[in-house]
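Removed: one protein chain of the complex. Kept in place: all other protein chains.
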Amino acid sequence: MDKENSKVMTVETAVKRFMNDGSHISIGGFTLNRNPMAAVYEIIRQRFKNLHLYAHSNGTGVDELIGAGCVGKLEIAYAGNGKTAATCIRFRKAVQEGTLKVEDYSNFMMSLRFLAGAMGVPFMPTLSGFGSEIITAWGFSKEMRQADPEIPDDKLVIIDNPFGMKQDASKVLLVPAINPDVTFIHVQKADTMGTCRIDGLTFADVEQAKASKHVVVTCEELVEPDALREFPERNQIPFLHVSAVCHVPYGAYPTAVYHHYDYDAVYLRAYAAAAKDDDKFLTFQKKYLYGVPNHQGLLNLAGQERLKAIKADARTGYAVNMKRG
Amino acid sequence: MDKENSKVMTVETAVKRFMNDGSHISIGGFTLNRNPMAAVYEIIRQRFKNLHLYAHSNGTGVDELIGAGCVGKLEIAYAGNGKTAATCIRFRKAVQEGTLKVEDYSNFMMSLRFLAGAMGVPFMPTLSGFGSEIITAWGFSKEMRQADPEIPDDKLVIIDNPFGMKQDASKVLLVPAINPDVTFIHVQKADTMGTCRIDGLTFADVEQAKASKHVVVTCEELVEPDALREFPERNQIPFLHVSAVCHVPYGAYPTAVYHHYDYDAVYLRAYAAAAKDDDKFLTFQKKYLYGVPNHQGLLNLAGQERLKAIKADARTGYAVNMKRG
Amino acid sequence: MQAQDYSLKEMMAIMAAREIKNGDIVFAGTGISMLAAAAAKNINAPECVIFFETGAIDSAIEELPLSVGDPRVMYGSASNAGLLEAFATMQNRITGDKVIAILGAAQIDRYGNLNTTAIGDYHQPDIRFSGSGGGCDVASFVPRCIAFMQHEKRKFVEKLDYLTSPGQLQGGGSREAAGLRPGGVNVVITNMAVMRIDSESGEMYLDRYYPGVTPEIILDNMQFSVDVSKAKQAKPPTETELTTLRQKCDPQRLILG
Partner (left out) sequence: MQAQDYSLKEMMAIMAAREIKNGDIVFAGTGISMLAAAAAKNINAPECVIFFETGAIDSAIEELPLSVGDPRVMYGSASNAGLLEAFATMQNRITGDKVIAILGAAQIDRYGNLNTTAIGDYHQPDIRFSGSGGGCDVASFVPRCIAFMQHEKRKFVEKLDYLTSPGQLQGGGSREAAGLRPGGVNVVITNMAVMRIDSESGEMYLDRYYPGVTPEIILDNMQFSVDVSKAKQAKPPTETELTTLRQKCDPQRLILG
């Protein structure tokens, strides 16, 4: 691969190259784990607006994007962040104040929607949700949907089971595919071609990546392709799907990366405290995001002691006996 | 787990316990790789009849079962076995002579059917096959389907895309779920609870297993649960799905097991030569299957020299420079 | 012998743990539901299997996770997969019928339907919550679901502001008519009582009230009334149950406080 075609670049370049105002994006991870925070913070610093964000249970990443005013529309299953915020605070505020349009799905529905996008079909079937207002109450109205060619005209569609009562199902719910413009994920290891190896739970990262027109990967370790070829079983995302690879150690901080570091409960608590008040929140983001040139700047503010406190234990993969309460 | 509930048993016991005449079964592997041959041969030795067999591209395993007269109905995508039989020989003979009812699907359709069964939905959607006689020519007639409550009334169903032209699809093909009574797979490593670790390609084994009411696993190495818990990412089938674990080294012989042994081209050629003639085939199965008490008996007939010739090279996982032509 | 000195959280965790049987596959969420699952595993159902919607099965829980996305659910599991695999395990009847799930909610109605989405108008809510997460899926697929609730009038409501996770819908077979398999919430464990859903009518009734509470107090803390005619006093946690809960399940007192 020649140098111009290389996928290795800084996260600043990747965000600039693949993002636009109004882009449809998704981010990997789950609540306080493996959110691609270096990319999220860079999107905030580059002040992208009116994003259409797809999420399942992405806590911190989603809330910081919403809090910074980057998101216009959100499709999501769960906005919560462990003990520090049972409901994500800036998300709650934006919904209650009507500054954010939200469409609700369940976690399985969102995962299936990414799977449909990854598999190249218009929908996936499920037996979930009959009788729920997830099916009947639409956050995005029919008119709004019809006016926007990027999203399906229907939130969900119910059909009669075309195979009689097979699987004891009289009806089947069809959930529409998602194909984001860009998905950002953070992984333990990626090679220079873009092949990714995730340790621990993959959440919905693999489906999110394969559903997307562009995938920007940030990684703890950047390796040569040969290094990942001894156990190809462990590489969940082949390079075919990936547009950019960015080497960003601690790139998920303040969320956790299994076998590398834990979530930083200190940061998450400080975030939650600040998020409850508009002025305090602005001050907080000014200090930790706008006030630093890049992710390393945030890590410097956090300081060596905190990074040491969250360092993963070699046996368990998390920080044993870390103060979390 | 107390002893009575233990999943560890001989393959003879497992076949006897979970099989019946007329059972709906599927076997893992692909053409000449990781077919669960010890189980297949035991099914043949126990002379089960009128089986309903689901396969995608299972070469040797399917052909031996058909040749032994165990199979009444077959749903399959591909019956071929590499260079020794572009079309599986006993399969071809049985179809041409009308002694076997066959329903044809494609490889993707069969894989999706197992996935639908694994996910507990009545069907999976695909954009494959429009205009093909796979859709219009039914090997199992509508009448036969309606008379059999175990199979869906329709081979396949086409619907209009309920989400407009999303994914550029005007129509969607729905392929019905499969939930076999028993699936047999052969893996490199299993633990005593039934958790499986497959090295190399998984083919459709994972979906086949999860779709099945019972899963019988044969394995090269039987280990204690703790041995598989350091890298849970690599365990594709959790124990929840598994009914029996049988320790059968060389249990896929004469097909290959990545990093353990290659396929035995000598056996496969001898099989192909015998399979072309009814009498020779009977003699062949008498010698290699009915004439031995168990899989070890077949291995003894093959002999140490052949087993040594197919031993996998440590670096590549197959037998380098083995005579295959 | 009964312990006198226990908190309501401990009572709730033990009440839930007793619902779990050996061989059950336990779907656990965060907080007290995870504590209850751990209590069952350590006390009365050592062969139950705990799994998480994030895809971890039979994890070696050495420290209580604070989220199902916590790395503490990944260590020592039988398999680390993803969300799709976890929900498929429940949607698939072969495995799904063995699952017992533990859920929470902001509101519950007499039919065991749950609201975890919003108070007020959905489009302009007074209070917005986290949303379904896996709740709607679990309530759709799983035959036995335990709901943890605080016993308050604003939580036991005549009509949900938003129906996130289906229970018996409007009762009387309406769940099946809507297209759902049998399942949903059938036990409600609160800080005062254990309520159950009658399998015939689909309606909630009072099964057990905690020592120091009366059926009247319970009814005073709900918007709707329920049958209390079968109610008896609950058996509080035993010393063994309490000791195990405190020393083995949450020694850091992350949930117990």
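Residue numbering begins at 1 within each chain, and the chains themselves are lettered A, B and C in the order written.
We adopt the following convention: a contact is a pair of C-beta atoms (placed from the backbone, for glycine too) under 8 Å apart; a residue touches a chain by one contact, two chains touch by 3 or more.
Given the structure is predicted, the values throughout are model-derived calculations rather than measurements.
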Chain not shown, its touching partners among those shown: A, B
Contact residue for the chain not shown (choose from B:Gly72, B:Gly200, B:Pro225 or B:Gly297): B:Gly200
Touch with the omitted chain, as defined above, among B:Leu127, B:Leu174, B:Val216 or B:Leu289: B:Leu127
Touching the absent chain when the full complex is considered, from B:Val71, B:Leu115 or B:Leu174: B:Leu115
Chain B, residues in touch with the chain not shown (by the definition above): 29-33, 56-57, 59, 76-83, 86-88, 91-92, 95-96, 98, 104-109, 111-112, 115, 126-134, 137, 139, 158, 167-171, 173, 200-207, 256, 258, 262-263, 312, 316-318, 320-321, 324-325
Chain not shown, touching residues in chain A: 1, 117-121, 179, 193, 195, 210-213, 225, 228-229, 232-233, 235-241
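In this text, only the chains that are shown with their structure count from here on.
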A-C compared against B-C, more contacting pairs: A-C
Centre-to-centre distance between chain B and chain A (centres being mean Cα positions), rounded to whole Å: 38
Chain B and chain C, separation of their C-alpha mean positions in angstrom: 40
Where chain B touches two or more other chains, by residue: 120-121, 233
Set of chain C residues in contact with two or more other chains: 56, 74, 76, 80, 84, 91, 93, 141
